[in-house]
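Pasting a structure below so you can have a look.
In this view, the complex is presented without one of its protein chains, the others remaining in place.
Read from first to last, the chains carry the letters A, B and C; within each, the first residue is number 1.
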Amino acid sequence: MHDLLFGFAIAILASIAASLVRVFSGPTRSDRVMGAQLLGTGGVAILLLTAAAGGNWAILDVAVVLALLAAFASFALFVSVATPKNQSGDRDVAEGT
Amino acid sequence: MTSALLFAFSGVAVIAIGLFGLIGRWRIERRVIAFNLVGSGMFLLFGAVAARRAGVDADPVPQAMIITGIVVAFSATALFVALIERLVAETGRSTLPEDTPDEDA
Amino acid sequence: MNALAIFTTVFLIAGLFFFIAGTIGLLRFPDLHSRLHALTKADNIGLGLVAVALMPQAPSIFLAVKLGLIWLFVLLASAAVSQLTARSALGHRAQLGSGETNDPGPV
Partner (left out) sequence: MTPVLFDAGLCVLILGVALASVIVREAFAAIAFFIVYGLLVAIAWTRLDAVDVALAEVAIGAGLTGALFVGAMSRIAQAAEAQAAPRRHPERLAVVGALLLCGGAGAALIFTVLQLPEVAVSLASLAEANLALTGVTNKVTAVLINFRGYDTLLESVVLLVALIGVWSATPDRFWGGPPGLQLAMTQDSVLGFFGAILPPVGFVVGAYLIWIGSSAPGGAFQGGTVWAAMLLLAVLAGLIDPPLVSKRSLRFGLVLGPALFLAIGIAGIFRGSFLGLDPPIAKTLTLAIEVGLAVSIAATLALLVIGKPRRAA
């Protein structure tokens, strides 16, 4: 069971690694936030798996805090996406120029 | 414990990457991120080196020091950011004077 | 392999499927809203299946409940963030080309 759970953790790690491409290439800020959000969820899943694999259930508390703080970080990123006077940013519309 | 060594080397690599960002980036807000990478890499190096002893309980002293370090690094970053904001408000630029390109450059 | 282990394995495989599908969707779908749709599958169903899969492995009821709670938190957060993302994308489409400039680009 131990190795099996780690195997699944590796698979999810690979899966979220792929979503990094979305964070890197955008093209919009919302895309980047979404990529980061998927990484957050995948991170929670990995923490659950490694907690069960190692029998170190205290790791679940890290997952709880991650779930809360990932939501918080998404909101902070989002508020900056939606701030109307936002002059700095990359395009927030895929088809915009 | 091979894994601990793996994380220690990763810490070293993160320090090097952060250092590169610190040198190679001119906008200060990017340098702050690079600077935080250097600090985080050092914590990782420190923690991983301390965790090399397999089979025994983890050493709590480095862990406590790293927790302290993370919080202090955050407060330093916040101060850094406040100073940058003031600099930008005064000068309209987010680069340091010596890094600002000459008009004819 | 006992029944519980089989239960865990089956649910983990299902959860992994949704994670991979969500990632592929996020990478391959053509526009923001369909990407968002893919993302929420990984968030909601993928993590939910993983949490359910691990419940029989938890040594106490308290921990099993905690697994469920973690899923609930992520669900709540994901629902709200997705809603905001979708709406902001619509809002920005409306004001296309009005005052948005490209990043000057740090060197």
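Simple rule for what comes next: a residue touches a chain if its C-beta (ideal position, glycine included) is under 8 Å from a C-beta of that chain, and two chains touch if they have at least 3 such contacts.
This structure is a prediction, so every number in the text was calculated from the model and none was measured.
Considering the whole complex, the hidden chain is in touch with A, B, C.
Touch with the hidden chain on the side of chain B covers residues 2-10, 12-21, 23-27, 29-30, 32-34, 36-37, 40-41, 43-45, 47-53, 56-61, 63-68, 70-72, 74-79, 81-86, 88-89, 92-95, 100-101, 105. Touch with the hidden chain on the side of chain C covers residues 73, 76-77, 80, 83-84, 87, 103-107. Where chain A meets the missing chain, the touching residues are 2-3, 6-7, 9-10, 13-14, 17, 20, 23-24, 26, 29, 32-33, 35-36, 39-40, 43, 46-47, 50-51, 53, 56, 58-59, 61-62, 64-66, 68-73, 75-77, 79-80, 82-90.
We adopt the following convention: only the chains that are shown with their structure count from here on.
Taking the mean of the C-alpha atoms as each chain's centre, chain A and chain C sit 8 Å apart.
If each chain is reduced to the centroid of its CA atoms, chain A and chain B end up 21 Å from each other. The geometric centre of chain B is 30 Å away from that of chain C, both derived from CA atoms.
In chain B, there is no position where the chain touches two or more neighbouring chains simultaneously.
Residue ranges on chain A touching chain C, taken from their complex, read 1, 4-5, 8, 11-12, 15-16, 18-19, 21-22, 28, 30-31, 33-35, 37-38, 41-42, 44-45, 48-49, 51-52, 55, 57, 60, 63-64, 67-68, 70-71, 74-75, 78, 81-82, 86-94, 96-97.
Across the complex, chain A is touched by residues 5, 8-9, 12, 15-16, 19-20, 22-24, 26-27, 31-32, 35-36, 39, 42-43, 46-47, 50-51, 54, 57-59, 63, 66-67, 69-70, 73-74, 76-78, 80-81, 84-85, 88-89, 91-93, 96-97, 99-103 of chain C.
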